[in-house]
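Just one protein chain is left out here, and the rest sit where they should.
Naming follows writing order (A, B and C), and every chain is counted from residue 1.
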Amino acid sequence: MATVEHKHPNYIAIWLYLAALTGVELVVALLHFLPRHWLIGALVFLAIWKAGLVALYFMHLKFEPKRLVIMILAPLPLAVIMVLFILQEFHR
Amino acid sequence: MTTAGVAAGEVGHAHHDDRPFIRKYVFSTDHKIIGIQFLFLSLFFLLVGGVLAMLIRWQLGFPGRAMPLPGLWPRAMAPDGVVLPEFYTALVTMHGTFMVFFAIMPLLVGVFANYLIPLKIGAPDMAFPKLNMWSFWLMIPAGGLMLAGFFVEGGTAASGWTAYAPLSANPEYTGATYGQQLWCFSIIVFALSSLLGSVNYITTIINLRAPGMTWFRLPLSIWALFITAILALLAVPILAGAIIMLLFDIILHTHFFMPAGGGQPLMWQHLFWFFGHPEVYILILPAMGITSDLLANGSRKPIFGYHSMVYAIIGIAFLGWVVWGHHMFQSGMNPRLGTTFMVSTMFIAVPSAIKVFNWLGTMWKGSITFTTPMLNAIAFVAMFTIGGLSGIFMAATPVDMYIHDTYFIVAHIHYVLFGGSLFAIFGGIYFWFPSMFGKMMNEKLGKIHFALTFITYNLVFFPMHILGIGGHMRRIYDPSQYAFLKPLQPLNTFISVSAFALFVSQLPFMWNFFHSLFWGKKAEMNPWHDNGLEWTVQSPPPHGNFAVTPTVYHGPYEYSRPDMEADFLPQNQPLPASAHAAAH
Amino acid sequence: MSHAATHPAAPAEEGLGVYTQKLGMWVFLCSEIMFFTALIGSYIILRWGSSESWPVPQQTLNIPVTAFNTFVLICSSVSMVKAYAAAVHDDQAGLKRWLILTVLLGASFVGVQAYEYTHLIEKGFTPSSGLFGSTFYTMTGFHGFHVSCGVISMAWCTMRAFQGKYAGGKFHGIETIGLYWHFVDLVWIILFTIVYLF
Partner (left out) sequence: MHWWFPTNASSYGGEIDSLFVLILYITGTVFVVVEVTLLVFLFRYRKQEGRKASYIEGSTRAEIIWTTIPAVVCAFLGIFSQPLWSRIKDPARIPADASPIDVMAKQFEWHFTYPGPDGQLGTADDFEKRNELHVVVHRKYQVRLQSEDVIHSFFIPAFRLKQDAVPGMQIHAWFEPTITGEYELGCAELCGLGHYRMRSRVFVQTAEEFAAWQAAQIAPAAPAPTDSTANTRRTAR
């Protein structure tokens, strides 16, 4: 059970980090200065960034054994396969 | 570390159990009791599904003829015993639903996973015994809700077990006023139960294996159940999500699947089959695992190519995620997508081939004893092959264009699900009954049951291929409506008669089951001379399973070692000193 | 406590090297990922797969309020992880303080969402009003449901904390429930972006 020996990252810093990113998102989304698809791309990127921070530090995946991380990421390809297949199917 | 998280003291101390009856047998957290509870419940549902099948066969064999004891049947469904069309579609729907979700899946994943996993990996119990208890007790409301359909206005859901929207999304289309809602609620509860189960199985197998029980010393039944649990874990929530949307379409008038509001009917099919095909492998993989164990045991020989058997299971499970479209070739799905799915589907034959041929290899040069479990396992190999091969016809898109939604499919379904899963289940029940109840089941009755079932089963389902090739559609209430089907009607009648015979053939099993439960002859230690850890303790095993946590020294298939007198070597006994190369 | 200890002879079998509750929670979360895939995936498919024009979310939805709510949820994640840190270091006072804060933040998130819903429905934006309504309420609704479950179990944990159940560095319970809580937060991050901002 040697999974807690890791020192705790500075959670408050990450909190500010997340808050800042949310701010950026709002700016990007509300003052439409980007073309549509760029906008979407940027927002998705930011969302993944934020999600990554939560997963890595708050859920401290950064400090978990590799095998666990792999197990957790396993469903994602399936999710992507499903959505992409169905999407391109209706997108005609 | 193996048993991280198991409270100290709990480990490997089979203490005699002094809990009150209610906690011991009713709200029990003991995986063995839960498994047995699942056994009774799902056998009951299997019976329900079987009875429904008999009604289906009556209508198809003798369209419009009044059923026996006309008084018995509710007027709304079968006035004076004559089945109404709306009742027929309800019958088909409920038959499929009960068999898939409430009979076969609980039998495999509920019964054997619960009973075998901790015993076979040398753990005192599941990782989360309480959740485990819940996963059983949720099945009761689930089944109850489903059965309730028969008693509400408008009857049960009637849109097939696949519940294709928009037919299912608006009660007016089927006339089942509340049935479809009940179906949805029931399956959602079922999904919860399945989720709790899967979490337990996966966690238990990963973390609670006894020392020495390395991944490649796991019995194939456990491997299969592990992969199955992963499939269920990831597939069932998709179904739950889809059904929730369907439910909202019905009661909140959302538009997910309703073209009127811009919804996509085909999206239901995609979501359903994205769950549905992994589901059918959920229904076969554990059966394959059980078969592997029984075959090795029955031919007193190591399983042929253990490692590739494991990889085959994983391969099937993985490919199972990318073939769902083969149910939708004719659905209006993009034909180019169809081609992709055809190819991926074809390739599932490859890992399946490995399994079939390795089973043959296992029997090759064996010393085969024809016990009832072994007979059923052999039947699995023979029948699954037929069912699998018929799958190849449908995988070929142009052929599927003709046989899609015909009885060819129905034949396929039953060859894989009955000829496959159910035979393996029968075998498993005969095999582990002694461990579960400490009594042997009657061998003679068992053989009679097997022989009758095997014959009548083939008489029922093989001719369905011919019906299918004749163009006989599925889910039709009265084939005689079509001129081109009239010549096939005698075949339908023949199938129905055989089906009744098939049902009767189950009576020896029921009798055998209940009689042996009370008056069966006492099972001695390890009656099948098996290597599994479950046979190293007395039957039924005590609460906590193992007096001392077993240590595992080798794989589960050490049969007929040349360097040994006995033809078997339980996993908790070291290899003979002479053995230089340690088995996996 | 492990078998290996009781049987030094035997090769101890490595699990994932994670204690059982945590592993179980992660396995459960994998399932949750697929559940939300079904809901979010359908939204993506219906929105970008169908040719029909999609209403601009910002005209129907109240972005500022939701942005605030997003912030609340992020805060609750921080307080949660603080509670976990406190539990690890056996700082009981801190544990209780942070847990209570988490519960309050979570509850207020649900509260704000309820407020949002009532206003939207008053404006006539309901689940039956078009695909947007259908998908919006299903996704956010089920996320809200998850938050509520989280709040309830968190309250329960707080109670146990006051009973000193997590004293002496017994942090497993807190860490496990925390994983769930962060996951719900993570889902919201995705939802907020693709439902409100696109």
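Keep in mind that, in the parts below, a residue touches a chain if its C-beta (ideal position, glycine included) is under 8 Å from a C-beta of that chain, and two chains touch if they have at least 3 such contacts.
In this text, all values refer to a predicted model and were calculated from it rather than measured experimentally.
Colleague: Would you list the chains present here that the left-out chain is in contact with?
Modeller: For the complete complex, the undisplayed chain touches B.
Colleague: Which residue among B:205, B:356 or B:523 touches the omitted chain?
Modeller: B:356
Colleague: Touching the hidden chain in the complete assembly: which of B:477, B:509, B:528 or B:546 does that?
Modeller: Only one of B:477, B:509, B:528 or B:546 touches the chain omitted from view, namely B:477.
Colleague: If the hidden chain were put back, which of B:214, B:331 or B:573 would touch it?
Modeller: B:331
Colleague: Looking at B:392, B:445, B:501 or B:575, which residue reaches the missing chain?
Modeller: Spelled out, the listed residue whose C-beta touches the missing chain is B:392.
Colleague: Name every residue on chain B in touch with the hidden partner chain.
Modeller: 84-86, 88-89, 92, 158-160, 164, 166-167, 170, 172-175, 259-260, 263-266, 299-302, 304-308, 330-332, 335-336, 338-339, 342-343, 346-347, 349-350, 353-354, 356-358, 360-361, 363-370, 378, 381-382, 385-386, 389-390, 392-393, 395-399, 401-402, 404-406, 466, 469-471, 473-479, 481-484, 557, 559-562, 567, 583
One rule holds for everything that comes next: only the chains that are shown with their structure count from here on.
Colleague: By the contact definition above, name the pair with the higher C-beta contact count: A-C or B-C.
Modeller: Result: the pair with more contacts is B-C.
Colleague: Averaging over Cα atoms per chain, report the distance between chain A and chain B in Å.
Modeller: Centre separation, chain A to chain B: 38 Å.
Colleague: What's the distance between the Cα centroids of chain B and chain C, rounded to whole Å?
Modeller: Chain B and chain C have C-alpha centres separated by 34 Å.
Colleague: Could you tell me which residues belong to chain A and also touch two or more other chains?
Modeller: Residue numbers touching two or more other chains: 1, 75, 78, 82, 86, 89-90.
Colleague: Where in chain C do residues touch at least two different other chains?
Modeller: Touching at least two other chains: 16-19, 23, 27, 30, 34, 37, 45, 49-50.
Colleague: Spell out the part of chain C that touches chain A in their complex, as residue ranges.
Modeller: So the residues of chain C touching chain A come out as 16-19, 22-23, 26-27, 29-30, 33-34, 37, 41, 44-45, 48-50, 58, 63, 67, 70-71, 74-75, 77-78, 80-82, 85, 88, 171, 178-179, 182-183, 185-186, 189-190, 192-194, 196-198.
Colleague: Which positions of chain B touch chain A when the two form their complex?
Modeller: 1, 4, 234, 238, 264, 266-267, 270-271, 274, 321-322, 325, 333-334, 337
Colleague: Per the contact definition, I'd like the list of chain A residues that touch chain B in the complex.
Modeller: Answer in residue numbers: 1, 75, 78, 81-82, 85-86, 88-90, 92.
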